[in-house]
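In this view, the complex is presented without one of its protein chains, the others remaining in place.
Here is chain A:
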Amino acid sequence: MNRSHLPARPPRPRRTTARAALLAGVLLAAGACGLDGAPDGGETRRTGKASGEITFRTLQLKPTYTAYVQGVVDAFEAEHPGVRVRWEDVPGGGYNEKLVADAQAGALPDVVNLNTDSFQLLADRGLLADVAALDPGAAKEYIPGAWEQFKLPGRGDSVFAYPWYVTPEILTYNQELFRASGLDPDRPPTTVEQFFDHADRIAERSGGRYAAFMADPKGRLPGDWQKMGVPILNAARDRFAFDTPEAVAWVERMKSLYAKGAMPKESLLTSDDVNQLYGSGKLVFGPGSPGFVRDIKQNAPQVYADTRVAGAVTGRLGHIGIYAQSLGIRKSTRHPDAAIAFARWVTNGPNQVEFSRNATVYPSSAQGLADPRFADRGDGRDADTVARAVGAEQLKTAALDANTPVEWTNQVGDAVVREVQKAIKGEQDAATAVRRAQEEADKLLADAARR
């Protein structure tokens, strides 16, 4: 091709400049897209007037609870004419990732539904407002165990989210399989050690026809250790401290029970469908959640008839686990009064009681939990009704587990689980597993601290 007719090329220096500009743009964009994620900063100050438009994000409540949530939002707007609430619901898959992306972009919603993981990470990084400081009268409105869940170690009395709906741990078991194993259904285990004793008996008597519980250490740790009084971290919270004789004994018990067939073999590694196993009569202990009882009621009526409910297995400290959803307030929200008023509204007694009628959840509000429906045991035979009463009773009275420490990250959990799995499989001894697990966990903690 004859190029003589083409327009003259730009002089070379200009092309170099253009390239440099392009490169600079790329590098700047690289910075913007992950190299220097700027967290949402700023202080929250109340003005005393609830007004403005706020965003409210929930975790997978549409479409099942659309009517309920929209009703709560509409009622709030009617009560507070100066406030407009923009409700957005995000599916469970990738919820945390979306929060991360929003936090990096400084675009967290004003009021955001947080699960345990997202709460700890966002609060720990200073992205959530201290609602105890902003709203001093709030504490007395909630059950103490739930309110305490949203404190962070080393942050004094600060509370970084309003407790919303909660689920306490309970014990569910198949009484027929209890009897078949020579166990008394009226005397279920109450401590981790007794739970293992029961599993031992079940493994001896079942002949492989059914198992006691799921092996998956990720589902049991660090909860079991916390219940047994094993310290997870040292006082300075700069090293893990779970390498104790109690933790080693726990691993040894798990190893022995696994070898005896007290757990389905694959449950050590994969998240088997526990509902299916329990619903087909192949598992004695179901997961400790009231929602599970309702699932079994709907999907396996025959096994449901044999299902019993009792208080959660505890330990030396008498603690039980509690799973709580919360409402965090974005620290840099432009409308703190509106956000706080709305979060208080969503979590008030009547609204939470109404929510619990739609879902298998419990109110975190003291007034809500005092509702008579939570004390009703019926005739004591319907496991679903009893579960509700047992759960509520525990929420009122039992000491509740503090959250899994922030330092117990996914990576730490994975590292510990990997070492424990090897021990349960018999590939290394229990003491070595716990020692290595702590070394790995310490290494990860030190790496995180260096950054």
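Everything that follows uses one rule, which is that a residue touches a chain if its C-beta (ideal position, glycine included) is under 8 Å from a C-beta of that chain, and two chains touch if they have at least 3 such contacts; residues count from 1.
Rule of thumb we're sticking to: contacts and distances are computed from a predicted model.
**Student:** I want to check something: the complex is missing a chain, and I'd like its UniProt protein name from "Alkylation response protein AidB-like acyl-CoA dehydrogenase", "VWFA domain-containing protein", "Sugar ABC transporter permease" or "Protein-export membrane protein SecF".
**Tutor:** Its UniProt record gives the name "Sugar ABC transporter permease".
**Student:** Given that one chain is not shown, which residue among A:Ala103, A:Ala146 or A:Ala300 touches it?
**Tutor:** Candidates A:Ala103, A:Ala146 or A:Ala300; residue touching the omitted chain: A:Ala103.
**Student:** Write down which of A:Lys49, A:Arg125 or A:Arg334 is the residue touching the left-out chain.
**Tutor:** Result: among the candidates, A:Arg125 touches the missing chain.
**Student:** By the contact definition given up top, give the residues of chain A that touch the hidden chain.
**Tutor:** Counting only chain A, the missing chain is touched by 5-7, 26, 30, 33-39, 96, 100, 103-104, 117-118, 121, 125, 218, 264-266, 268-271, 409-411, 414, 417-419, 421-422, 424-425, 427, 444, 447-448, 451.
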